[in-house]
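All protein chains of the complex are present and in place, except for one that has been dropped.
In this document, chain identifiers A and B correspond to the written order of the chains, with residue numbering beginning at 1 in each.
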Amino acid sequence: MAAGPVAERLAALELVDHHCHGAVTDDLDRAGFEALLTEGEAWPGVSPFDSPVGLAVRRHCAPLLGLPRHSPAGVYLARRSELGAAEVNRRFLRAARTGAFCVDTGYAPHRVTAPAELAEAAGARAYEVVRLEGVAEAVAAGGVEPDAYARAFRTAAWEAVRRPGVVAVKSVAAYRTGFGLDPARPSPAEVTEAARRWLARGGGRLDDPVLVRHLLWTAVDLGRPLQLHAGFGDSDIRLHRADPTLLTDWLHLTAGTIPVLLLHCWPYQRQAAYLCAVFERVYLDVGLTLHHVGPARAGAVLAEALEITPFRKLLHSSDAYGLAEFHHLGALAFRQGLAGLLQERLDADELSLPDALRLVRWVGRDNARRVYRLPGGPADDG
Amino acid sequence: MAAGPVAERLAALELVDHHCHGAVTDDLDRAGFEALLTEGEAWPGVSPFDSPVGLAVRRHCAPLLGLPRHSPAGVYLARRSELGAAEVNRRFLRAARTGAFCVDTGYAPHRVTAPAELAEAAGARAYEVVRLEGVAEAVAAGGVEPDAYARAFRTAAWEAVRRPGVVAVKSVAAYRTGFGLDPARPSPAEVTEAARRWLARGGGRLDDPVLVRHLLWTAVDLGRPLQLHAGFGDSDIRLHRADPTLLTDWLHLTAGTIPVLLLHCWPYQRQAAYLCAVFERVYLDVGLTLHHVGPARAGAVLAEALEITPFRKLLHSSDAYGLAEFHHLGALAFRQGLAGLLQERLDADELSLPDALRLVRWVGRDNARRVYRLPGGPADDG
Partner (left out) sequence: MAAGPVAERLAALELVDHHCHGAVTDDLDRAGFEALLTEGEAWPGVSPFDSPVGLAVRRHCAPLLGLPRHSPAGVYLARRSELGAAEVNRRFLRAARTGAFCVDTGYAPHRVTAPAELAEAAGARAYEVVRLEGVAEAVAAGGVEPDAYARAFRTAAWEAVRRPGVVAVKSVAAYRTGFGLDPARPSPAEVTEAARRWLARGGGRLDDPVLVRHLLWTAVDLGRPLQLHAGFGDSDIRLHRADPTLLTDWLHLTAGTIPVLLLHCWPYQRQAAYLCAVFERVYLDVGLTLHHVGPARAGAVLAEALEITPFRKLLHSSDAYGLAEFHHLGALAFRQGLAGLLQERLDADELSLPDALRLVRWVGRDNARRVYRLPGGPADDG
């Protein structure tokens, strides 16, 4: 890992993790742990530990459990069980040295820490991100007439974002239809008709293209920052439809409205960077990716993400879900990757130290404070 | 080139080249050699030697002909002629230190070594891969009624895969229609109708979308591993339609059936890696690419291919065709590229030596043994 003043500043900086999920609160057996270790599934005869993220866990998480670096998976899991979920979560969440977490509470197939619990375990603040598909699906589940759907969804979304601690909304449109949508705001009649079809089949997973568009436009009306899943995810994604440049027409139509934060992005980080460079309100992160590729490749991915991205436009997130290891690893890969690439540029005199330190502060903390209007920023913004 | 224990292990390991073709058995004049050196054509006034693969041949192949490194093209070709094709092939095939070759016998515009000849010249074993488009086109050429085509193709494919030494089938659907196909299995009536159109124009190149889908589903029925050309190839490809994530729906529909091996993949190696990470039965290689980019860039391409790929999912292939130089260069670029990136991670303590050596063994040999059930694996699989 790069040493030097940038690495030191990054080590000392309390990050903002602008997009993550809770950590599982129950103890996990091997199958349970391995299922959370991969974006795929756990397959017979192939351990998810035999992957870049598995190596990174054994290398960087084992020492926090009091084990040698590169401990075998079995040893790691035994020690993890011995310590218990609460202690394990506490250790990793504290090790992340993250001052604030913005927690997407809309995806939780397991029992996971609520934002307040996460904050408590981490010794940090936590804010909430409302997943709009969840709001819409709850409206359908609660019973609504097709012609009342748009209003009911809008009301429910407004109620959700007005709760204390909510700082943003999120959409997984990339999963549901991909970004190759008609960019125009759908008419009320179109929405009613689409709601009729959806409700007739009992609601559930919201994947109607008209309703997904309507959801994105409702996000614009809410006026809150909108996090958008882009690129890398589980097998439910169609990766080529999650290229964020497919959203360009919609970004033109909504220019001057809400901040749009492109999450993950890999392998489209350059495409996302292009959007950040030309649209005032577009931001990106390479969360999820960084712990999956591990510290060995985090710098390479960040270097692509930063090729043309204005320094006010890159944010840090872990997108950790389930394993508190990932809250830690996401932060660690981000710190090591960024320190490595900045130090190299310092050494080549392509960058001055004050510029490097400012970039670190912005990307690691202040850009998120500014977009989400979190305490601490933008006052100490300089 | 990286030295150290990983490079040593790679040097000592007899690879499995899970996808290649034969070497030309006739002596080649300059025009003939240059035509095989490029995926394009040989153009007036531009020597294919003036390219990354040309440099790699002059650097890494010249010494095996007893010439200095970086010998000029003319000198190289003269010496090659002097030695004769049989001796040249023998030298390069032996230098590849490859224990087993899986040979696609379905593409041979030149006279090339049959698998047994390749094995003999290399001092190795050879297995056969059956190209399904060739089987289908032979069925058409042999004369068949449209409503008998599906059965005749299936029978011919079964006969082909039952021959001794056949370990897999292959499709070049990427060339014929691209991967943006309707993923569903076509109905018998659809197949008959499509066969009627195809046979009416005299058969030949199979590029009807219904028949290509039918071919892919027939591969599922055969139960053998299916190699799929993806990405990089000659000018006959439409590269953007060879992005393997376009196959995602089909991979969902066929989940739990046959292994699918994505060949070449460049420049979509990250997209292919995503599929490997989320689908149990998807594998990838960066064959063809490695010798075309040469050892100077092989590590960079491999690093992208390995960013999130489970270590059981990457295989080695040369995809060498025609020039035995490529069987050698593919192996050499693979060894050097992989050694370089692993050594860097060892040096950074991101990887332990036992893990590195295991990864080398798996990727270089045992993953292929396992998928194709070749002798030697998975017994010594650990």
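Some notes on this structure:
The definition used in the following text is that a residue touches a chain if its C-beta (ideal position, glycine included) is under 8 Å from a C-beta of that chain, and two chains touch if they have at least 3 such contacts.
These numbers come from a predicted model, not from an experiment.
Considering the full assembly, A:R345 is the residue among A:R30, A:R79, A:R154 or A:R345 that touches the omitted chain. Note on the undisplayed chain: of the listed residues B:P52, B:P146, B:G165 or B:P209, the one touching it is B:P52. For the options B:R185, B:H292, B:R312 or B:R361, the residue in contact with the chain missing from this view is B:H292. Within the full complex, the residue among A:R79, A:R94, A:R154 or A:R270 touching the omitted chain is A:R270.
On the side of chain A, the interface with the absent chain consists of residues 243, 245-246, 248-249, 252, 270-271, 274, 277-280, 303, 306-312, 344-345, 348-352, 355, using the contact rule stated above.
Mapped onto chain B, the interface with the missing chain covers residues 1, 38-41, 43, 46, 48, 50-53, 55-56, 59, 69-70, 232, 234-235, 238-240, 266-267, 289, 292-297, 300-301.
What we mean here is this: only the chains that are shown with their structure count from here on.
If each chain is reduced to the centroid of its CA atoms, chain A and chain B end up 37 Å from each other.
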